[in-house]
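Only one protein chain is missing from this complex, and each of the others stays in its spot.
Let's turn to chain A:
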């Protein structure tokens, strides 16, 4: 009886394991193996062990792309946090009707490809675009600002693409807040600001920290945003990997770059969780 039950349980979760094995673990192992293979001069890959791919990364050109990627990810994540936390917080404080409406507005952009939405930003940001025209007409500026194809444009793109993840994870933890705790803090002598800092912020930290990871990790890889909105001034690791896969047709080197990026990102997350002492992140891990 007991045995039957257990085998039944295994059968129900088996698809999950098979899926993970085939679509997550498999490609990952393949990529790691590929990073140690030799690139052939013609088509394809020679399965001959080498460390050449990793040595090549030490080249300043590639190191620079790594540092640029990290820098951009830091800047974007900080901006997303500063904007996303208040957004998520106030959203959770609305009536049920307004929560639904705001949620819908956040979800609607996801119905279109993010690539197309980035092209939309070109129209908004270009010299004769919507923003510049509006600002000039209103007399706030005289000359159109050169936002497009600059660092700020890439940061704006990143914020736009990743803000929803921060908003939603903050929202879900603020939503769960027991507000009687804030009342208790106020009753015990805390001002509004003190009660927020000592109670609300501390208790919604898991949501905030999840939002940070959900912003930081993708912003390391969203190379097309830098390509579309940054011109070719900012070269991210993602762009280099894509380049090596397509034009350079050096798959083993692309794999090595990807492995290094993955390891660095994992170290960042590990350190981050060590520093913040957060064990349970909102809804993940």
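Everything below uses one rule, namely that a residue touches a chain if its C-beta (ideal position, glycine included) is under 8 Å from a C-beta of that chain, and two chains touch if they have at least 3 such contacts; residues count from 1.
Rule of thumb we're sticking to: contacts and distances are computed from a predicted model.
Name of the non-displayed chain as stated in its UniProt record, restricted to "Anti-sigma regulatory factor", "NADH-quinone oxidoreductase subunit K", "Arginine N-succinyltransferase" or "Spermidine/putrescine import ATP-binding protein PotA": "Spermidine/putrescine import ATP-binding protein PotA".
Screening A:18, A:82, A:115 or A:184 for touch with the missing chain picks out A:184.
Here the missing chain is touched by one residue of A:101, A:194 or A:233, and it is A:194.
When you scan A:55, A:101, A:146 or A:202 for touch with the missing chain, the hit is A:202.
By the touch definition given at the top, chain A reaches the unshown chain through residues 178, 180-181, 183-192, 194, 198-199, 202-203.
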